[in-house]
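Report on the following structure.
Heads up, one of the protein chains got dropped from this complex, but the rest are sitting where they should.
Here is chain A:
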Amino acid sequence: LLQQNWNWNSLLFSRKTDLYEMGWNIGGLRDCLIAAAPYGGPIGKCDKSYVWKSGIVVDIGWTVSDYLLCIQENGTVLIYDILGNYCRHFNMGSESQNSVTEAKVFHSAYRTGVAILTKAYRFSVVTNIDDQKIWRLPDVPGLQTSGLSCWTVISQDRQTKLVLASGRNIYVLDNDSCTSVTVPGLDPDVSSYFHMSASFNYKYLALYTNTGCIWMGTSNLKVPLKYMILKCSYYSCIMVFKISSRCRRPRSQQPSVVLMWDRLLLVAGKNNENDELYLVPELDGVRIIGSKSHEFLHEVPATCEEIFKIASMAPGALLLEAHKEYKKESQKADEYLREIKDQNLLPTAVEQCIEAAGFECEPETQKMLLRAASFGKSFLSNFSPEKFVTMCRELRVLNAVRDYTVGMPLTYVQFSQLTVQVLIDRLVFRRLYPLAIEICKHLKIREFQGVSHVLKHWACFKVQQKDPDEDIAHAINQKLGDTAGISYSEIAAKAYECGRPELAIMLLDFEPQSGEQVPLLLKMKRGQLALNKAIESGDTDLVYTVVMYLKNEMNRRDFFLTLRKHPVALSLYRQFCKHQEQDTLKDLYNQEDDHQELANFYVQESYQEKVEVRVAELQKAVDEYSKARNEFAAKATEEQIKLLKFQRKLQDETDKPYVDHSLHDTVYNLLLEGSHRHAEQLYKDFKIPDKRYWWLKISALAEKNDWEELEKFSKSKKSPIGYLAFVEVFSISEQFNYLIILSFLMSLREVEQAADIAIERKNENDLNLVLSRCNQSTDRSLVERLNKARSGANKK
């Protein structure tokens, strides 16, 4: 009979399910510290008599992510993983030094906290052991005298409070204040409290008084919910507070308390002779741990109750019955089915059966209910199969993890709260990789969160094994292949953490993204390799990161040598130096014997300097150019030095700016100013070609409108640039007058050119002028052309 383990408790049914027989071989639970994590978590046990190396353990507890916390008298909290390996430790502050008397581990969503009480009756709290910020709570007045009877932690909405009882007073303690609270609806005779307990979600609180009463209310101690008097008053008890989490049945919102006195479990009403028990509050019930057995006590869920209650007429119950009859091939099946269908309740019936299956632990019962649901479903046309399928899948998972080899007695409610992700993480922590992978595949979880995630953890575990590097790398690559969402660099980082750099490098080779490889390689001080990878990736930022790292890590010489092997990095670094570290740039060129660049560098440098320094800089450049066998540049630079010196002298003499001008401009300016002597000197000293000098001279003279000088100059020698240049010079000049040009040209006996210009201009006066100078006999054709043009001009 399914109902055999149900108990009636005035208002509701509760039931007890045997989870496991405990295989541990211990004499009893007395003198032990026991801790069990919620959500079917592991159980920790610590013999009080065991002497710890580092100190006396006050209490133990589990974190939400399955780490075991051992709180020692000296305030140190040691953290172990689920397999008993030491992970790390932290301290609860200097005040707790050797004086921790009590400690409590408490949970809230996603985090675990620790509260301690010291000999001096002071409380300290760490609300999240991962960030380890320690809060010292304010003093409670009068604790020293009246003593502390009991206390508990309430952690709600990111706030952590302590509720404590001292004598007949109840205090609420938070980060900065301590308030005394009067509990409403309490017997005035109460003079002290034996015990208090908060519900799993910290919404409710129960107090057990010396008058044998239990007060239950909201955790802010303002609204009383229930008050009951028990006719016994044992001092020592364990009290676990439990609130039914289901909402479908309003009346079971009643809180209930499971109390355990020395040998009496109150709600269960069963007397476990000769046995110590330990209670673990769960979301939807209580786990009872004894030396021989491990049971789960919870309220019978409404659906189960409706289905299995004797003579229940709920649709689910009828459906189940119908299915039973159907199996017996009895026509009664049809009758039951009709009864449901007539009320139009078949969908509800199916849903009830599916839901109830979730609440059952026995696979047989689950199967029975699910078969009934499936049977009912076949009579429905548009019933979404999703619920049914999901339930089947998830139950299969739950049954698998409930197996004693895994040992996670999760209920369906807990599982829904916990989520698959966390379940997988827990399995991974327990190193149950194959199971986790199977579950991921079975539940069709996306690779990234599912299989890849598990494989990654597997690989991280694998690298800690003692096998040879090659084997491990090979095995990992074999299994992981190119699975999406796997980062080899993370695994490699783990390998490095475990002191296996060689393995880490092998693993990094599998990493397809060079960008991911670089940071770890740097951490491993493999700068050269990192540089190669960074350059491969083409990401210049990455290259810079490595270069900057190498710059700090290596001595200058090696650094430069390394850069030299990597032109990409070298050019990047040069760019940086050009702006930030000019001197380094020089060193760099020096190191490379790159005289050409070094010389260029000096030239560049020279025109940022004052004239006095410039010569010195240029001299250096000359040396370097010669070393680079660039005679041309060396000579050019030497000439520049000469020019600079000359310009400086000029500047001193004339007080006019000459420096910063090219040779051409200098000569031009000199000519403009009429210092023909200096211009001549430059012409000779710098071997300025005649062409240039002529051009310079005539354009400067034209600019000055010094026609006399120009004429004199033009007659001094035959022009190496022709005479058209003269015309050009005139047309540029402001004193633009063709008559002047023409007469000038003709004075040079360049009649033909003059004629061309005059013809083009079609100006009668011009033409006449030219004609008058023409020699009728020698320039016959010219005269003809001129005449023709003149008659044309006349017509206009």
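Just so we're on the same page, contacts are C-beta pairs under 8 Å (C-beta built on N, C-alpha and C of every residue); 3 or more make two chains touch, one makes a residue touch a chain; residues count from 1.
As a working rule, contacts and distances are computed from a predicted model.
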{"item": "Per UniProt, the name of the complex member that is left out, chosen from \"Autophagy protein 5\", \"VPS33B late endosome and lysosome associated\", \"DNA replication complex GINS protein PSF1\" or \"SNX4 protein\"", "value": "\"VPS33B late endosome and lysosome associated\""}
{"item": "Sole residue of A:584, A:640 or A:719 that reaches the chain not shown, by the stated touch rule", "value": "A:640"}
{"item": "Residue of A:141, A:385, A:538 or A:657 in touch with the missing chain, whole complex considered", "value": "A:538"}
{"item": "Contact partner of the left-out chain, one of A:565, A:629, A:712 or A:780", "value": "A:565"}
{"item": "Sites on chain A contacted by the missing partner chain, in the whole complex", "value": "512-513, 535, 538-542, 544-545, 548, 565-568, 571-572, 574-576, 579-580, 596, 600, 603-604, 607, 632-633, 636-637, 639-640, 643, 661-664, 686, 688-689, 691-692, 695, 721"}
